[in-house]
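Structure in structure tokens, see below.
A single protein chain has been omitted; all remaining protein chains appear in their positions.
Going by the order they are written in, the chains are A, B, C, D and E; count residues from 1 in each one.
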Amino acid sequence: MVLPNRTILDQEENELRDNILRMSDLTDKAIDRCIQSLRTQNIELARQVIADDQKINDLRYIVEEEAYKVLALQAPAARDMRKVVVAIHIAVELERMADHAAGIAKLCVELAKESPLKPLVDIPRMAEISREMLRDGITAYMDANTELAAIVVERDNEVDELDKQVYRELLTYMLQDARNINRATYLLWVSHNMERIADRITNICERVLFMVTGNVRQNEED
Amino acid sequence: MVLPNRTILDQEENELRDNILRMSDLTDKAIDRCIQSLRTQNIELARQVIADDQKINDLRYIVEEEAYKVLALQAPAARDMRKVVVAIHIAVELERMADHAAGIAKLCVELAKESPLKPLVDIPRMAEISREMLRDGITAYMDANTELAAIVVERDNEVDELDKQVYRELLTYMLQDARNINRATYLLWVSHNMERIADRITNICERVLFMVTGNVRQNEED
Amino acid sequence: MSLPENTTQTTQFLPNEQQMKKNIRRRNRQAKFWQYVFLFSIILAMFSLLMLFFSIVRQAFTYVAIYDQVNPATLSDKPLEDLSKEELGNIIETYYTGIRTGRNDLRTIVFQDVLGLSINEQDSIADRERAKETVTVREIFEDKGKAYPSALAEQSIIRLQVADYAAIIEENLDQSGLYDFVIEKVVQPLIVDSWPIDQYLLDRDTIDAEIAEAEARLRVEKDDPTLEVSEPEFRSWIQWHLLTETIDLSRPEDAGLRTAIIGSIWMIALTILIALPLGVGAAIYLQEYSRGGPIARVIQTNIDNLAGVPSIIYGILGLALFVRALEKITSGSAFGLGAGGDTANGRTILSASLTMALLILPVIIINAQEAIRAVPDSLRQASYGLGATKWQTVWNHVLPNAMPGILTGTILAISRAFGETAVLVVVGSITRITVDPSGPFSRFTVLPLQIFALITQPQAQFRNVAAAGILLLLAILLSLNAAAVILRNRFSKRAV
Amino acid sequence: MANQQAVATEQPTPVVTRTAEEQLDLRKKTRLGETVIQAFLFFSGAISILTSIAIVVVLGNEALLFFRTPTWHEIRDDNEKIIALATETSIEATTLTLPTGTGAKVPVDAKIRLDNEVMRVISVEGDIVTVERGLEETNRLLHPIGTHIQEEGDTISPIEFLTGTKWQPHIGQFGVLALVSATLTISLLAMAVALPLGVGAAIYLSEYASESVRNRLKPILEVLAGVPTVVYGYFALTFITPILQGIIGKTNLGVYNMLSAGLVMGIMILPTIASMSEDALRAVPRSLREAAYGLGSTKLETSTKVVLPAGISGIVAAFILGISRAVGETMIVAIAAGARPYFTFNPLEAAETMTGHIVRISTGDLSRATIDYNSLFAIGLTLFVVTLVLNIISRQVASWLREEYD
Amino acid sequence: MTSNGKYALEARNLNIFYGNFRAVRNVSMQIESNKITALIGPSGCGKSTLLRSFNRMNDLVLGSRADGEVLYRGKNLYGKDVDPVEVRRRIGMVFQKPNPFPKSIFDNIAYGPRILGQRNKKILAEIVEKSLRQAALWDDVKDNLKKSGLALSGGQQQRLCIARTLAVEPEIILMDEPCSALDPIATLRIEELMRELKENYTIIIVTHNMQQAARVSDYTAFMLMGQERAGELIEFNQTDRIFTQPADSRTEDYITGRFG
Partner (left out) sequence: MTSNGKYALEARNLNIFYGNFRAVRNVSMQIESNKITALIGPSGCGKSTLLRSFNRMNDLVLGSRADGEVLYRGKNLYGKDVDPVEVRRRIGMVFQKPNPFPKSIFDNIAYGPRILGQRNKKILAEIVEKSLRQAALWDDVKDNLKKSGLALSGGQQQRLCIARTLAVEPEIILMDEPCSALDPIATLRIEELMRELKENYTIIIVTHNMQQAARVSDYTAFMLMGQERAGELIEFNQTDRIFTQPADSRTEDYITGRFG
């Protein structure tokens, strides 16, 4: 009497994937741009990122609404069900990542008011790693690739290390000269935001692992 | 032919609520204890918090497994469906909050190795506010109280302000004396963690709003 | 029986396990016993059927004892089969000269059996003779292509003498034909008694005693001490002449059922013509047009009641309505028909068919209704759903699908009409009729009625004829039933 | 989705004009054929009503005539001896000559009847009776010597008809109970044979027999039901009666008797009862049997405690229909039961049932005016009412069955 | 409910009676073209009755009567001079149990066009092919068009019935629990077919299977037995609204199993 309707389900799942892909693309772009804006003190670019955040928020709402609709109307089971719920989680994480990027962009605007504290090395590096992680994580999601997801989870440590390194370095700048404190603090926030972005990618990958295996208990840590 | 079975559904929903309640209780306790340990430099208490984190993790897994089971087996619709999905979100947030508390506890262990930098005022204040928010947020969830949830969301700003204040204050200590840097840094992390905890409570309350209204687009910011 | 004890369930209410096991043994024994009782019932029913057929078959195939009314020994010294043509001819001539109506009898034999003249032809010959016109032997015989002694060529065919007719017969038959003729017309063997075949096989003593007794009695009666009754010989009463001969209530061995069979066929054909369209029409009206309406309810109740009315009541109705009240129509006089001698007031085939039609109408209607009702409503809805009108739906779906049921019911109704007797007794068909019916306004008889008449004849051998008639009747009915079954199967196969 | 696209693009040229393009016209169309057909169908249905009306009118009317017509009976003395005989009377004669010394009292000025001719006695002088002939539209006939002189008696009241136990038309006694007693005896005999065997056979067929056995036996039963009754009569007369005579003795059992007729009628009805009961039992849904077996019933318990009670209304209906058939059955009794219209319940005796009597008086060529002819309708009416009541009961019972499973 | 769409059918204050019993009370709703509209509700809530009133199939039930209007292209189907035979051709129906005629597949589909007067064999063959293609049955049966429609499986039979309905080119197809007699897999196929058909047809479906309504329909109407056991329309909205945020608490109670 009641089997899920594959046509609709497949269609809805594809739509969810497409929107996630779109979101991850926008998020990736946001990270890239906010770091560029940081490096080049390009306020315009920063403003762009802040503005784009709304688009990503909207996409998240679309994904969530779609997902709840599928859950209520199609009553999916097993992997279908996990795919839908995971889509919600991923959308939320991506949206938050974009928020972080927007946060960085706001800091950029502040930083652009003064001359650069120092040539940036580690923060762009963090961004680079995060973006790689993001792309790999989304690939893992698209391909239901658990191995890739596990690798991405591992790489979070690199970003954490860099964050700590950035902190220590910035501290030396602050101790050197109290006038640096403002700018160093901003950069500190930037680094933190980057670290959180990487964190959230880790969350995404853990959700991917769950989606594929159905096992909630992934070896995870915050 | 196919109506949800209320007995099972009600039972499962109750179980989810109970576990969430249990988690929030443990989380609340963890926040309380880690701040106490910070104040009293009580390593034992800190270790306790770290150990308890596993319990909370386990509860989160239980909630998630239960929720996925309900989704797959009972195919709930409308508010039932939202309740179940929201339970997953809240459990994840609570678990992360507990992680933050554990993070604070770890810092406490480090801090306990040295004498206190200064008498703590703002951080316990943050903890106090967070715990209030947490209790209110969970009450809002239990009672499906949207007004209370909205109030909680507002209070997040207080914690953010305090975090910034703590940072500025700690910065003065660091500038004062380079030997303070280590301890100040740790306290900085503690403050950040507190701020994140409050953030996640905000997330919970937004989920509660969604659960009751069915509207994804709450006015939210990270 | 040997399942382990129930340990988990506390049987507070049921008898304990031990008792239940004892019970179940008793219950199983009971079940076995009654199974045999039920089996016995069906076997007995089947046995009755067997006996029924047996009782008829044994009467249709019997052993008979015969004696010759004219002792062959008095006709010739030699055995008859050894005689020459001429000698046989002489015997015929002598015999017929000896009886009063001999000339007329022989003329009839020549006209009917030798020449095969129809009634009309015979009449026209008689008319011409009456008009002083001579109808010569040559004219008639050459017309029919038969042989005749040339000496008689120009003689009037009607005015010939016994010897002439005998000569003509002699001319047209060979030796064995003449022998048969002599045996049939002169010796005239008569059945004294008949015994069912089973009795012959099992109880010869009684039969021999009865033969001896009959012989003694006949010798006294005929005052002929040499008279002999033959040994029992086998005789099948199922004979071709059942179909070709008319009834003869003086000689059972010659009695045929032709008139009755033709009467039955006429009546049935007419009955179908009247009852089938009306019956199916009524069924369609009730099921499709006024289903559940007040008129339909009244009609329905009516039909159900009519179906249970004994057939004899229909007979009375037919008698009063068709035979008497509508005599003008049913006798055909209203149409200027049936003025001939073979009408019997209103007691015609038409009256009988009308009565019979009324009798089987409820059966046809009820069966047709059943068949129409069995057509799933879903088909009608499908048809209406496509924008079909009521009659389109009935014609295209209801009727084709109900047809096997309707036909089966009709055939069963017809077979009932075929075997129906009481109605026609009352409506008054005639049992001693020897003229074939020629149309709806003829007098007639039918097969079962003829059988009834035969049974009630005092002479025992007519029961043998009746048995043969019954076998014929059953054969017809069985073929009708078989047709119904085949029809049903063929249609139902096509439907699915 | 792709499939749907394909359909959309390769849409063939429209074969019926698509509704969207045509003028919307939902108006009623007159369909003459439909009306004519409906009229014919209604007429077909009405035939049955006409038949019923005809039966009631005919039977009622003629029966009324029966109850209104005075009876005629021979003039008899106190010893029931017929005492009024006429000598030969020609068509023209206006006097009757009574045989001398009979001392018959022929009533003056009253109507008398010889054969079917009604006359009025004008005067009686010794043996010479002067009469007015050919009254009441009867024809003057030639009466041979020894014709009974009948005098007019009373009319028969319906109560007399229904309660009288003597059926002797020649003395003006028309008590239908004489016929009813035979009808009853034979019917009960028949049911005593048919019911237990029929139900037993039905249970066997529906519950025990395998499908193939049932498929073979059921048509045979139906053949048995289709055998014309005249054949059963033959069976009774030529087969059963001799056998019974062999058992009971010829002195105790005549050639014509109710026992043989009753037994054979039972055999005749048996297939009907078995077949109808079997239908009723098989109409009991399979699910009920499964329920019973599922509770741990044996086959017997399932058959007798679940299936039989569930089908009981069908069996009762079969039973009543059987009685109704027995009451209305004609040929068996006409052939095998004899022609003795006496009030008796002894199955060993010959007797005449209502139907048997109708047949017997029908086979003689009855003229319309006689009371015998009219009595036929009175008996017919009685028979009609009895069977009608039985049938109505039967249908009522059968309708319970339908209600239960619908 | 969008208000600018083109409505295929519109009920206005529709009441349906069986004799003195009011089966459906005061229903007003607008059925959008080229959408699937589902009627759901507990047994006896009048959803089937309402559906059957949309093409006057109820007329076939003795003593049934409709009050109010059902507008089809601005014309009241219950108007005085409206011929129900015409109505049913334009508003086709598919029933609970697959009910193919006991004829060949070809004749099943050709029946409708034939009674409408189409005798041309070539055109009939075209109609048959087109209808079978639309019902996604052509590939299964194209080599066996002479086979009896009853020889098909249950799901195929139902698709045959749908094809038969399509052959008379209706605008609206009413479906009365079309899958309740089918197994899950056949059900799935019919549902997919419905989604394909809505490109060209307006579909109204009655189902007592809530999930089915959720899965396939665009709009859902929820009915309940109200006063005096008359069916009432409780809520009518887009399906995803009904199943995620129903406006009426009775609707929510029903879809979440709290009912009764």
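Keep this in mind: a residue touches a chain if its C-beta (ideal position, glycine included) is under 8 Å from a C-beta of that chain, and two chains touch if they have at least 3 such contacts.
Since this is a predicted model, take the numbers as computed values, not measurements.
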- Note on the structure: Which of A:81, A:112 or A:174 touches the missing chain? It is A:81
- Full-complex touch with the removed chain, picking from D:39, D:142, D:192 or D:295, is D:295
- Residue touching the undisplayed chain, where the options are E:46, E:231 or E:257: E:257
- By the contact definition given up top, give the residues of subunit E that touch the hidden chain. 42-43, 183-185, 188, 208-211, 257, 259-260
- Item | Contacts of subunit A with the absent chain, listed as residue ranges | 1-6, 9, 75-82, 213-215
- Omitted-chain footprint on subunit C covers residues 1-4, 6, 8-9, 11, 13-15, 19-20, 23-24, 27-28
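We take it that only the chains that are shown with their structure count from here on.
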- Message: Can you identify the chain nearest the overall CA centroid, using each chain's own CA centroid?
- Response: E
- Geometric centre distance via CA averages, subunit D-subunit A, whole Å: 98
- Note on the structure: Whole-angstrom distance, CA centroid of subunit B to CA centroid of subunit C, is 105
- Message: If a residue has to touch 2 or more other chains to count, which residues of subunit E qualify?
- Response: 85-87, 90, 116, 168, 180, 209, 211, 214, 243-244
- Item | Residues of subunit B whose C-beta touches two or more other chains | 1-2, 75, 77-78, 81-82, 214
- Note on the structure: Which chains touch? The pairs are A-B, A-E, B-E, C-D, C-E, D-E
